[in-house]
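Shown here: the complex without one of its protein chains, the others still in place.
Moving on to chain A:
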């Protein structure tokens, strides 16, 4: 590393912190890839800035989106973050697969340190900045609508969560352009990530990005739980909530209890690195085993944080597209709660190989297998939901079916890994990598994409293109099998994970198949973008403004698409589960209210963007030891919080007249639309009103 440029002002920044400079000094393919990635970030940012300026949309962006406290807009912004980060992490996955397929008996084209950055960012992004924002966005958008609320319990806290997540994601992106990322994997195990072994900026980027993400998730968890406890509409008892609301509640509880151990773990690691503490070092009584425990006390519940919302989504999707009540609602709720509780009892299975007594290992192995019971029950619940239904094979339903078939295979290998003696053989190998991708791709990604397809018409007022949706779904499924089934074989053959070059030529054929799979997965993402593009172009033919394109069951389908800012002109009163579905069949679900009232909604606020940007600056400053900026940023955060607490005028009124105008427009559209039978719901004939037999 060359000398710092201007230490007082720029901390430890040196010219060769920039990948462009490194590529100029040493133009190998490895450095050019780094510079290319950095250039993509820079060009992307410049492009967006120019586009917004050209279209004169800055004011619109600021007042309609960035400062909005509307839970629906915050939800959409979360999903946008998730999709951008998914694109990056997927490209990294492709680079890693290509490198391993090329580097058999030779060094390949990505240098070892760079390869380590790739797997570290890939994992960190996919968990903290893809899965978490995606599910948080969906919960944000859907839960208030599903429980008949006008907003979440703490709208400003919600926005702060979004901006902290955005700040963490931004740090991940900045690490591409300035400096290097950690090489310690997404789990950041010390002592490897300690200052003695990794003095550079990489682990610090990881620490602060993850810390921002974990604080944001804690805040989100509190918000969702309180929203569900306190904001349900009259008659919406807990046992009448849609299953997605239930799984959101369980996820929120898990977030509240599981994120703090992670925040603590990264904070203690930061104390080691910045102030010479010895929590996890080799020296002076530090102990890395404490980190492993803390990290996985977060890490295992985290698995269920990201998978439970998907279980809720599948419950909604399977029930809706089987035109049938969900089988065993009560047992699904019990199973979800059981999973949430049990998820705190199994963390040790992530390090069976650390040398503890066989009785401890066996106890945690049995606890791990026990989680399989409620999970298996859920799969059967969905199967019996289809039983005696009328199943429509739409894109979300294809995702659900692919999930059930694929997830069960991941469950099998999970039981294999739960057996400590078998875990000893395949732990830390590609078998483990294949296993958790086998859980998270069907369990989380398919669920998120099913939800995206299913609720997109609700959020934007038009349906997504079905054909491209199916192409994308088929590629996600085919690509998954091609990319990850070979990894099971390679793991059973003893190939360690995180290997930059492969010395055994016997692994070659399987690595080639996995490479093809990675390409198919990349194409799946491309198809998703094409679908969005085609759908936007054809939006006028596919509008569903009345708001019920799938003959939906929950309250979210009883509003216009997109719903008005206040969600419900009159707070719904329900007397049974899936009230809207039955109302369509028994009474008039679209009856206008007797009278309209003023509605109070939270006023826009610049507090969240200020806190988010300042926190991101603090993170960046700490990474580079730019102390003045860290102090300044911290002062801005604290000052903003104090100033906000003196603001009294935080609400604004939507007058009854405006509500009435909006509602009348919508009800006219409902009356004008032609109700359609389910057989043609994916054609332009679908105007958003369901034909039901009474």
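Basically, contacts are C-beta pairs under 8 Å (C-beta built on N, C-alpha and C of every residue); 3 or more make two chains touch, one makes a residue touch a chain; residues count from 1.
Methods note: contacts and distances are computed from a predicted model.
Visitor: Hey, which one's the missing chain according to UniProt: "Cytochrome ubiquinol oxidase subunit II", "Sugar ABC transporter permease", "Acyl carrier protein AcpXL" or "Alpha-D-ribose 1-methylphosphonate 5-phosphate C-P lyase"?
Guide: UniProt lists the chain left out of the view as "Cytochrome ubiquinol oxidase subunit II".
Visitor: Which is it among A:381, A:472 or A:604 that touches the chain not included here?
Guide: A:381
Visitor: Just to verify: which one of A:14, A:425 or A:530 makes contact with the chain not shown?
Guide: Counting the whole complex, the residue in contact with the absent chain is A:425.
Visitor: Tell me which residue among A:510, A:550, A:620 or A:666 touches the hidden chain in the full complex.
Guide: Only one of A:510, A:550, A:620 or A:666 touches the chain omitted from view, namely A:510.
Visitor: Which one, A:2, A:353 or A:683, makes contact with the chain that was left out?
Guide: From the options A:2, A:353 or A:683, the contact with the absent chain belongs to A:353.
Visitor: If you put the missing chain back, which residues of chain A would it touch?
Guide: 112-113, 116, 183-185, 189, 191-192, 194-197, 281-284, 288-289, 322-331, 351, 353-355, 357-359, 361-362, 365-366, 369-370, 372-373, 376-377, 379-381, 383-393, 401, 404-405, 408-409, 411-412, 415-416, 418-425, 427-429, 482, 486, 489-490, 492-504, 506-507, 509-510, 512-513, 516, 678-679
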